[in-house]
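Worksheet for the structure shown next.
Yeah, one chain of the complex is gone here, protein chain that is, but the others are all in their spots.
Our next item is subunit A:
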């Protein structure tokens, strides 16, 4: 039963993630994509902006899907949580030490995600800013990593290739420039 709590290698996890695409097509001809749920949530919360005036109930399968992800996250991350920290490349751990982030605090770094970080003003602003960019960028690009980098690339759609390149350029800028700069402010 050790496989329940131990990390799965990429050649197991990747194909399982890929199978989500045909799975949702077979269930109801739905395009696998997760960030649309954020738009549906805004619409369901009653936004009066024209962008959110549509029949979100017709897309409510997507909300059921993300509710399922929350449940899956509970099963794998709380019930069957891996007791060991993420095993990192020593070079990555060294780079983290230089910006003051511990490499052995579990699944996520404590310095960014613990209650202490969440309840501090800089810590909370950091997470809100990251989330804001994700939500804004995902709607502008009409999709996120699931809709573009998995589904769209598998369907050989050019817009998804452009979006995926964009995701990567943005991520490189953040990891190499923005993140060390923001962390130096603490």
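One rule holds for everything that comes next: contacts are C-beta pairs under 8 Å (C-beta built on N, C-alpha and C of every residue); 3 or more make two chains touch, one makes a residue touch a chain; residues count from 1.
Criterion: contacts and distances are computed from a predicted model.
*Asks:* Missing chain, UniProt name, options "Sulfur transport", "Autoinducer 2 import system permease protein LsrD", "Amino acid ABC transporter membrane protein 2 (PAAT family)" or "Acetyl-CoA carboxylase biotin carboxyl carrier protein": which is it?
*Replies:* The missing chain's protein name, per its UniProt entry, is "Sulfur transport".
*Asks:* Provide the residue numbers of subunit A that touch the chain removed from this figure.
*Replies:* Against the left-out chain, subunit A lists 7-31, 34-35, 37-39, 41-42, 44, 47, 49-52, 57, 60-78, 81, 86, 88-89, 91-92, 95-96, 103, 107-109, 112-115, 117-118, 124, 126-146, 148-157, 159-160, 162-176, 178-179, 182.
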